[in-house]
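Heads up, one of the protein chains got dropped from this complex, but the rest are sitting where they should.
Letters A and B mark the chains in the order given here, with residues in each chain numbered from 1 onward.
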Amino acid sequence: MNKNSSNIMALAPNTSNKRETVCIFGTGDFGRALGHKLIQSGYPVVFGSRSTQTSSLIPKDAEVLSHAEAAQKAAIIIIAIQRQHYNFLTPLAEILHGKVLVDISNNLKINQYPESNAEYLAQLVPGAKVVKAFNTVSAWALQSGTLDASRQVFVCGDDMEAKQMVMDIVRALGLTPLDQGSLLAAQEIENYPLQLFPMWKFPILLSLGLIAFFFFYCLIRDVIYPYVYENKDYSFFIAISITNRICPISALILLALVYLPGVLAAIIQLYRGTKYRRFPDWLDKWMLCRKQLGLVALAFASLHVLYTLVIPIRSFVRWRISSQTVSQALNNKTEPLNTTNAWLSDSYVALGILGFFLFVLLGITSLPSVSNNVNWREFRFVQSKLGYLTLVLCTAHTLVYGGKWFLSPSSYRWYLPSAYMLSLIIPCTVLVIKFVLIFPCLDRPLTRIRQGWERNPQYPE
Amino acid sequence: MNKNSSNIMALAPNTSNKRETVCIFGTGDFGRALGHKLIQSGYPVVFGSRSTQTSSLIPKDAEVLSHAEAAQKAAIIIIAIQRQHYNFLTPLAEILHGKVLVDISNNLKINQYPESNAEYLAQLVPGAKVVKAFNTVSAWALQSGTLDASRQVFVCGDDMEAKQMVMDIVRALGLTPLDQGSLLAAQEIENYPLQLFPMWKFPILLSLGLIAFFFFYCLIRDVIYPYVYENKDYSFFIAISITNRICPISALILLALVYLPGVLAAIIQLYRGTKYRRFPDWLDKWMLCRKQLGLVALAFASLHVLYTLVIPIRSFVRWRISSQTVSQALNNKTEPLNTTNAWLSDSYVALGILGFFLFVLLGITSLPSVSNNVNWREFRFVQSKLGYLTLVLCTAHTLVYGGKWFLSPSSYRWYLPSAYMLSLIIPCTVLVIKFVLIFPCLDRPLTRIRQGWERNPQYPE
Partner (left out) sequence: MNKNSSNIMALAPNTSNKRETVCIFGTGDFGRALGHKLIQSGYPVVFGSRSTQTSSLIPKDAEVLSHAEAAQKAAIIIIAIQRQHYNFLTPLAEILHGKVLVDISNNLKINQYPESNAEYLAQLVPGAKVVKAFNTVSAWALQSGTLDASRQVFVCGDDMEAKQMVMDIVRALGLTPLDQGSLLAAQEIENYPLQLFPMWKFPILLSLGLIAFFFFYCLIRDVIYPYVYENKDYSFFIAISITNRICPISALILLALVYLPGVLAAIIQLYRGTKYRRFPDWLDKWMLCRKQLGLVALAFASLHVLYTLVIPIRSFVRWRISSQTVSQALNNKTEPLNTTNAWLSDSYVALGILGFFLFVLLGITSLPSVSNNVNWREFRFVQSKLGYLTLVLCTAHTLVYGGKWFLSPSSYRWYLPSAYMLSLIIPCTVLVIKFVLIFPCLDRPLTRIRQGWERNPQYPE
């Protein structure tokens, strides 16, 4: 009987405007916003509410009925009510039998309840076909029509046909449905809109720490030291000179930290002689945010490039070069070309350019649409081979930059070495360990371990 | 009987090459191209045509039969005929009963007919299962095999099984089928290939207007004025100097115009005391093309960066600096370092770099694959918080650039203020209004309105 009534509903509007009536339980903000949008898209909408009094907030063309009456008018019922009040649906179980219930609810915290709201709804009304959808869309965006953000609507449910009906509504509203499988996926779909860049927290905190440390380090060496000993005011160095020292240092350290967990993992596996034991938790977490670490490093590297390229435009640099030239002219002497200097300066710049170029390539391949178009072998080639080449080039860039002054005592101020020397510690460590791991006596057992071999199998195979 | 014959068709080829025969009605260019491609992919192809005479244009391995005969040979019939001639299918209705009809037609104008071609076809042959597909692919691309462009084929239809069969053919041709839902989507699919960057028209026209206005403005101030009063030929300024003034000005104005509709909408909502009334049409349209406005602004900003970085390479700049230095040397005087100037110059450059960096970040997050991977909360954080920070940095960059000359009378030529001053009007207005709107006395009611509260509800809730 129930099914019949919904079939009649389905046929009637087909002749006029082809859209089936949609019922919305709840007249809250999201329910009303969805109602507005559905009516705009040509769907007849009926609201189910405790009080059947129409309010100005409810779209004019919508009917407001009691829950039971409204439910009987439509095959699809959108539950725009918070999870805590789902209980009121239990008495309606018979009317809701065979209907498609769309759970659109969100929680306030990740994993707030043991089971997802949609699964809870399915337990309360066992006869209904529950579909999870729309929870990733905001009422404001629906209302204003300006959906700049993702138009994707994750949909999941156990009944294929019910899911199809909901996906058609999603499409009719101008959004893109994404089938996420059975109702088991509801938990993840409900957690999705609650997160705010979860993988980025550690890389960003780490880089803020690096910035703070190296800012004060460079401030002491480059601004306070000359002020104390030479009484010169170089405070304007803060704007560009010091920033342009913090950026490359942070970029190099972060890039090395992308490859450090890989070599640590190799050492642990070699030591344990098996790949079948879990890594320590901190290493697992570190490995999972390598991509984010690398992208933050790329951001710093890009800033470094921009800060370096504006050097000749800076009025301080123009003044310094001009006064050097004037003093040369006044002293009536011309310096000959120093070929060694030319070699050093050109090759450190060239190494930097090549390193940055490869770094940008790595960044481009980590764009979702690009990495989805390469297979695992291609991805590994780019991220591992090109990645290490980038690290080698950037480390060499820093080493050649140091050039002649490297480890010379005059570059120590207050016993503090230049900042770029500190930045070389981690990259050089990573490269040395990696170099050692390439030797056949270590590479061969490692490869076997990664293919599933064990040094001390507990049972004979 | 009909169904039987198609079943026999389906079984027979399965043993040899596994592909079912496909019938194509119409031997026009697209029909032939599709036939060629289907034969290449191993499908037996039969053409249905008025004249059954084979022409050299028709692929050799294809049969050409009358419409009725051809239709009986296959379960899938591709209608490669223009909508105006669909009438000839009416007499074939009995033969076409139960068959899958693939509508591949396109129109010449958007929304040319009240109903889509596919829906019209479904009305003409009610017994057939109509599927819309292939209309977004070009014959030339199919023929030449060089499908550089999108390999996506939008597919829609009411019958799941029929849709599945067509999607399998699409995949076999090396294309990617995209299920767009029921036949209701056909209208949109038919409009899709007709549009040429519809959202970009307004931003591009606006920026062309800005370019034209500021080009003549700068030409008068920077080329004609010195020519008239100092008789100097600075016409070469057009290539770089003037362009590098137009670009940042246009970028800043366009960036401010991205955020202006948002503050206007807030004012309107505060004034009306409700969010449930539609914005004026121009505001709606403006809000919908904000992303495009922002990307055009980013393009101008990128050009500005490039034009700025090449400054030291320009022969004019080299000549000016060199002659300044020579005259200093000849006058035997050395200028001391002006720390205030160094601060101003460095900080305006640093502000510009940071602003541009954030701007590029915004641009990257607006890439479809990136914005699909962030949830609504993350997108809003980036586009709103980072967006306003970008606007603040870029406006500050322009203000500090002006620096000491700002509002000084000597910078007026023919009573015209510097162009960069004009560019500051809109950004400063937006920032001031936004700053006012942040005050709790305005922010609190606005937040409540956006959550669905009304100041003057017509009915008590």
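Definition applied: a residue touches a chain if its C-beta (ideal position, glycine included) is under 8 Å from a C-beta of that chain, and two chains touch if they have at least 3 such contacts.
What you see is a predicted model; the values in this text were computed from it and never measured.
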Identify the residue among A:Ala93, A:Ile110 or A:Ala350 that touches the chain left out of the display.
A:Ala350
Looking at the whole complex, which of A:Gln84, A:Asn231 or A:Asn332 touches the chain that is not displayed?
A:Asn332
Touching residues of chain B against the unshown chain: what are they?
18, 28-29, 32, 36, 53-57, 136-141, 143-146, 148-150, 152, 164, 167-168, 171-172, 192-197, 233, 235-236, 239-240, 243, 299, 302-303, 306-307, 309-310, 312-316, 318-319, 322-323, 325-327, 329-330, 367-370, 372
List the residues of chain A that touch the chain left out of this view.
160, 180-182, 184-185, 265, 275-276, 279, 284, 287-288, 290-291, 305, 308-309, 311-312, 321, 324-326, 328-329, 332, 334-335, 337-339, 341-343, 345-347, 349-350, 353-354, 356-357, 360-361, 367-381, 383, 450-452, 454, 457-461
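The rule is simple: only the chains that are shown with their structure count from here on.
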Cα centroid separation, chain A vs chain B, in Å, comes to 24
